[in-house]
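Below, a portion of the complex is reproduced, with chain positions unchanged.
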């Protein structure tokens, strides 16, 4: 649950908030649902009217919520002050004892949850929270891997997390061993490989090769690159190494950022959608355009449809009306 | 009636809307009223509290509403999702059986309505709706022409309309035969002339000449050109051919578009105001500045006064305070 004052006010200026439900994996799921894909979200939320509201929020997007677990703990929340121009956004989390943080493997029936599933997506936020979230995710990943599902990984490394005792490198190494697609940049590869590569394309390819050597199931590496002129003006491009080809997209110039939260998740969702339908380059282009469009929506969710992403890919960026 | 969520939210994100009254001809009228000109609006609106509210809205701007007809049909409405950056805006219309769509010539007393009038403005939206709107407009145009009124035409061609059976080219040809000023670009001229001219200045002049030959009452052609970097950043300039001179204005760089709806109408209103007071070039400059300013107001209406347009024309674009 994300709570933030309207516009780019600070909490001290406000007495009204807007709320959304989000979270990196949910954002990916909702974006895919908006593409018309069948998505099941596996999580644990509170068993109160806040949790009911979250449930309704997921149903609204036609997300499959049958594997959602409810618990007596409150729903995790974060407070957001949206920045502007050279003022960064501020986030304050209240999730350390949330329903999701206190999940444990006994609470999820992975066998049922993954039935008929073909693709499994996870991010590095989940294993970074608690032993319980790590263990639960590991169980799921094991089963997904065993069932031969594609496993996309977005191991977003964020210091400030990983407080419960696990060593990020070791934990991520185990989880990546079940993965087939790596979504992340030099930072994440350095963290996992213990290397200190730079961010040039050459080093990106080099690091990707090392990564694929260490994790032989990983066949493709995708990296989204953001250039921030300031908090209100970004540029987005992506690059990839799939073992054979390197490719880099053009920049999308996002001159008036509406909301940057969830843009990485929109990229991941674009990839997951695209890789099931297109070749790698087209999938990455689709993902970049999806990511760019996400910057134009308030909230964590990418509302763009497949049609809307394609229209942008065809070069229609002038924002004419759809009547 | 325009209904849209606040900010650039989509309907699916919203439960509150903001509403305005607008429509291309009304926008022109309100802009002229804000210039202090005497304007009479001729239309048909619903005979319910929505129509009452529209009536009050027009009165608020001191528009002459004595020729407005009321009917049992609902007021036409459209729903708008405002885009941002590379996301286009979406519009969904609900007007096919509206009070205005079901107008017919017997409902308007044109003789009274045009009494003391000197200028008649129409756009291509009206004849594109139904046989009744076409017929009613034709009646008015005939009388206006007979009375020797100036007739400005903005035949905005929009496919998606013209569903009731009339052939756009034929219908517009008849209506343009009563007109003295043409406001439109290459697209509109091609549609009316059946030509396929390009958009260069040379071709614009050429097409204008052909147009004036076909419609000898038309003495001046004005064209507003929009360059969209994206949905949030536009540039505006204008050009004209008055049978003798070609002239093109400088660009106005609208770096942060607030609302682009009604900007073409603001241009038309600027021309109508200007051509009654200034030479053609000054009138077009006035119209361009008015059009540029409209991009800074929420809603369909251009609130700029003559003073404010002139201040901009004098080069004051730095946005200092008026205290």
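Letters A and B mark the chains as written, and numbering starts fresh at 1 in each.
One rule holds for everything that comes next: contacts are C-beta pairs under 8 Å (C-beta built on N, C-alpha and C of every residue); 3 or more make two chains touch, one makes a residue touch a chain.
What you see is a predicted model, and the numbers here were worked out from it, not measured in a lab.
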Copy number across the full structure, from 2 displayed chains: 6
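In this text, only the chains that are shown with their structure count from here on.
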List of chain A residues in touch with chain B within their complex: 60, 252-258, 292-293, 295-299, 303-304, 308, 311-312, 316-323
Touch list for chain B against partner chain A, complex: 7-10, 12-13, 83-91, 93, 158, 160, 228-233, 256
